[in-house]
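A single protein chain has been omitted; all remaining protein chains appear in their positions.
Each chain gets a letter, A and B, in the order it is written, and its residues are counted from 1.
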Amino acid sequence: MRVPLEAYLILSAYLFALGVVGVATRRNALIIFMSIELMLNAVNLSFLAFARFLNSMDGQIFVFFVMVVAAAEVAVGLAIIITIYRNKETVDVAELNLLKW
Amino acid sequence: MLETLVIMLVKIGVVFGALLLTVAYMTWVERKVIADIQVRLGPTRVGPYGLLQPIADGLKLMFKEDLIPSQVDRVIFLLAPSLSIIPAFIAFAVIPFGDTTTLFGLLSRPVPLHITDIDVGVLFVFGVASLGVYGIVLAGWSSNNKYSLLGGLRSSAQLISYELSMGLSVVGVLLLVGSLSLVDIVKAQAGVSWWFGLLPVPNWFLFSQPVGFCIYFCCALAETNRAPFDLPEAETELVAGFHTEYSSMKFAMFFMAEYANMITVAALATTMFLGGWLGPVAPSPVWFLGKVFFLLFLFIWFRATLPRFRYDQLMGFGWKRLLPLALLNTAVTAIAAVRG
Partner (left out) sequence: MELLIFAGLALVAGVSGLLVVVQRHAVYSALFLILTMGALAGIYILLDAHFVWVIQVIVYAGAIMVLFLFVIMLLDIRSEQAPWAAPDRGRILVAVLLSVVLLLELGIAVARRFVLAPAGGPAVARNFGTTQTVGRLLFTDFLFPFEITSIILLVAMIGAMVLAKKRLT
């Protein structure tokens, strides 16, 4: 039995929705960050599935670029989280309300 | 179909068994060699020349009390040893340990002596090897002990740093071969060239990529936490580093992982730089094993000779010396490869 395109896309959509839930509900900045990674992975899965089913390599190339951006984003994002932790002793986004006057 | 499956299973069994045996006897070899270097005798009591020492050690560790400290994170504490040992063994799946064989005419067709040959072999080994750091990091963190945590942190920083130079050091070889498959890389090293028409030199990449090999070897020492880069488990400052809180078989698993990693990096170095199984007269697996054991001997020799680095020296050496050198090596090789 071969796998239909829809199966890949549904898995991808499910993982993306999970990522959205994580970003919207969690307060730990690190877990929010991980949820974003989850969403990026879900999108990568869609790209690869379409690349395979359209017989075109462009999707795989795009995944490569997504990974580069993800790596850059994690490096900067984690540095920001460390800086925040140094100043506020917390990674709870609900307590980072300095600009909400 | 069935024949292929049986052959595959036999190969996996042989590789796994050989690896376990080598890991066990590496402890004996290490003690004997270091003892020789330090003009001592080493193990002599258990069996002739202490040859049964690893079995005695294994039994002792198995029957020791398995302590789990009360404040540890139990799930991760139990998971960490397996996480560190599994990648060490998986990496061997793509390393070719010999040419094809018919097993003295027993088999109907020649069987290649590697478990599998994938077109991203080199990347696979690096990818799997990079997973080994999780075991160490998690062991350090879950032990809830400051020495363990420091050991784990040091180790992860060290592995991340040296992975870069290690990856770059083999790019030169990849540029010359034009393939990531380890079998292709070995085959590209066949033949002999004559230096000045007098000296026969095998076409190993050791001779066309000497800088790459040196960088790889330094990084391999650092990646396997061996002296002189054994800071994560520096006894004098960190007790035993990340495995301070471990006892019994779980401690043994960390030890086995370290030795299995050593064998893996040595096997990869053999494949990439020393011509893998290639060599005259003797059967190919013998050549492969001989080269691997020579490298393992070098590892032990280094440990017996060099003092430990300081932490800032270690980081400085990795980032300020090895990495630029590896980049330079890559650039020079690329230019040479393009110009023919």
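For the reader, a short list of remarks on this structure follows.
Operating definition for what follows: contacts are C-beta pairs under 8 Å (C-beta built on N, C-alpha and C of every residue); 3 or more make two chains touch, one makes a residue touch a chain.
Note that the coordinates shown come from a computational prediction; the quantities given were computed from them, not determined experimentally.
Contact with the chain that does not appear here is found for just one residue of B:26, B:149 or B:206, B:149. From the options B:180, B:298 or B:315, the residue with contact to the chain not on display is B:180. Taking the whole complex into account, chain A touches the unshown chain at residues 1-11, 13-22, 24-28, 30-31, 33-35, 37-38, 41, 44-45, 48-55, 57, 60-61, 63-65, 67-76, 78-83, 85-86, 91-92, 94.
Contacts to the hidden chain, counted on chain B, fall at residues 73, 76, 118-120, 123-124, 126-128, 130-131, 133-134, 137-138, 140-141, 149, 152-153, 156-157, 159-160, 163, 180.
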